[in-house]
Structures are given as structure tokens and as C-alpha cells.
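Complex shown without one protein chain; remaining protein chains in place.
Here is chain A:
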Amino acid sequence: MSVETRQYGDLSTQLVLESRRSTATDTLLKYNDSLVRSIIREQRDLERAAAPLLLQAAAAAEDDEDNAQPPPPALMILQTAILRNKRCLLAYHHHRTARLRDMYWTVGGALPHLLSDADTRSRLSPHEADYLRQYHDSVMEYRADLGTSELDIMAGIEKPVNDLNVLVKVKKECGVIETELGTIDFRKGQRFMVRRADIEHLIVQGYLEELG
């Protein structure tokens, strides 16, 4: 379809389609900056097109107060397009923030881990990285408010604990970790039987793999 025959709202349909695709494939797609910009440009054009009609309608209403005319149909169409585009833009960003929050909790709130991952980082807009930082601050505030060192709300809630100890295999070097059994230097390929609570976050972040 050429640019000339494009309808109002086609672009935002594309944008919302991306959100749907993201849900269907359960991945965070790359932030579509150029499409967002095009829609914002379309919004400005629509606004410019609507402005004279608005003035006209206002003038008509003033001239003829008793015999009020309905607003011209062209204005209705422009305004509907404006509202729809805006809603689609917001929906796209909202959907992405929800995905970001999911990702945040999946790695157990390890924000540096999330942001230092080049692949993830390339898909985020700078504003989204900011959003995650603020989100992290907010969760940390809540955790501090809770005021208990016993209960870590960041730990997994996927499945309840069956065993205190867990057999793990080291997937990535993660250096020396303090555990209940003393300090352990985790080196790639080694296996350890360790207290789950001590290393749960390392499993979540992919340093260790749970065996059996």
C-alpha cells in the first residue's frame, strides 16, 4: 500500500499488532521507535487538519445559538482518529511496561543483571531502562518497609519448596559466594549440594542450574 492511500490509524494498528505478536510469542520485541514517531507525526497532522474545522464549528455555534448545528462530519472523523491513535500509543507502551515488570521478577529483581544483558538492552528504549530503574527503587522501598530480614519477597514463587538443599551445576562463573556451609568458590562445571535459600538467586539468574 502506498503512502498516499494510507488511512488514518493504519500505523497504530501496526503498533498494536506488535503488542499482540509479543504476547503470542512471549517475547519482548525491539522498541519500535520509528513507528511511534510516525504516529506522533500523524497526530500533529490530524490536529492541524482539525483546528480550522473546530474554529468553524465554534463560530457557527456562536452565530446561531438557537439553531445549533451538529459538528461537521469531517471533524468527527478526525477526532476519532486522534483518540484512537493516542489510545494505541498508550496501549503499546503499557503492554511493554507489563512485560518489563514480568522480566524483572523472573530474574528475581536483579536489575543490573537485566540491564547488562546486551540482547535485552538492545530491545529497550532509554526511557524503558529508566522506567525499570524507578520500578526497582519502588520495589526496594516496599521491601524495606516490610522490615523483615527473614522473608525475601524477591525469591521465586513458581513452586513451593520441597527440599532445603539442592544439587546444582555451575553454568557460569560467579565467584566466591557466602553460604551457610562456608564460602564456596563456584567454578564452571562443578557440582555442589547447597542450601537452596543461599543460592536461589543464582539459579534464577542462570549462573547455576538445578539438577534432578
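What we mean here is this: contacts are C-beta pairs under 8 Å (C-beta built on N, C-alpha and C of every residue); 3 or more make two chains touch, one makes a residue touch a chain; residues count from 1.
One rule holds in what follows: contacts and distances are computed from a predicted model.
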{"item": "Among \"Ribonucleases P/MRP protein subunit POP1\", \"Trafficking protein particle complex subunit\", \"DNA replication complex GINS protein SLD5\" or \"Acyl-coenzyme A oxidase\", UniProt-listed name of the chain not shown", "value": "\"DNA replication complex GINS protein SLD5\""}
{"item": "Selected from A:Gln7, A:Ser34 or A:Gln134 as touching the chain missing from the view", "value": "A:Gln134"}
{"item": "Contacting the left-out chain in the complete assembly, out of A:Ala24, A:Ala118 or A:Ile157", "value": "A:Ile157"}
{"item": "Candidates A:Val16, A:Val36, A:Ile77 or A:Ala110 - the one touching the absent chain", "value": "A:Val36"}
{"item": "On chain A, residues whose C-beta touches the chain left out of the figure", "value": "36, 40, 43-44, 47, 80, 82-83, 86-87, 89-90, 93-94, 97, 101, 105, 125, 127-128, 130-131, 134-135, 138-139, 141-142, 145-146, 148, 150-153, 155, 157, 160-164, 196-197"}
